[in-house]
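Just one protein chain is left out here, and the rest sit where they should.
And now, chain A:
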Amino acid sequence: MTYLVYDGSWNGLMTAVFEYYEYKLCDVSILAEKSFQPSLLGNEKTVITDINKASRVLASLSKKLSSNGFGKLFPVFLSEQHGIEDQLLNFIKLVFSSDKSPEQAYGNTCVLTIDKVAKMVHREKHRMEAFIRFQQLADGLYYAHISPDFNVLPLIAKHFKNRYADQQWLIYDLKRKYGIYYDLSDVQEVTLDISESPTEGSIFHEDEVLYQTLWKDYFQSVNIKPRKNSKLHIRHVPKRYWKYLTEKLPA
């Protein structure tokens, strides 16, 4: 068994895929640095991320797959699931060994796994687009923090950029300790260390508390008591997301 150890980046992973073919390896497992343990039995080979190699892999994948099928690969990677690199490699091997794109061969477990994980990540992306709650700070910045199950910030940037084109915003991932910041023209990745929510009243815009209160009021008012259905409610808004939802915070 050969372990291809890469730096944890998408381009790093694609470089590893390139080298799998370049060195005609057969029995391999691809692992990110941070999950590799030197005690594992087998050869270790460090992959140095090479944009050139990575783009060649991506280019030929995009030729073989439909844009929909190709578009699933990056989100699958962002799922950060244990062993996802090997799943991706298996799928890519299948793609390169088939005449026509196998992306719809749902009878094949490997195809189905990619499809399922892509769906999971997509659902989390969608949830973040729904559940992010901005708070306006005194200097006008709209700030939100989240800790999504998967690393979806790269996937949601475009949505928020298009939607909030005329306001500055920052979305921070507490789990992965980085954020995306929009400065009215571009979105950039930023690393800061924010550990807790801003609690001091003074850092908020003077209207912030009023609108949070109005929103909580609104949430209460739209409820139709005779129809109460908590099970359904929790299925749609799982409890782990409540701590970031303004309407779910104590009054």
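Please note the rule applied: a contact is a pair of C-beta atoms (placed from the backbone, for glycine too) under 8 Å apart; a residue touches a chain by one contact, two chains touch by 3 or more; residues count from 1.
What we mean here is this: contacts and distances are computed from a predicted model.
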Undepicted complex member, UniProt protein name, chosen from "Anti-sigma factor", "NADH-quinone oxidoreductase subunit H", "Fe-S cluster assembly ATPase SufC" or "Putative DNA modification/repair radical SAM protein": "Putative DNA modification/repair radical SAM protein"
Touch with the omitted chain, as defined above, among A:D50, A:E129 or A:D149: A:E129
Positions on chain A contacted by the hidden chain, ascending: 102, 104-109, 112, 126, 129-136, 142, 144, 162-167, 207, 210-211, 213-215, 217-224, 226-233, 235-237, 245-247
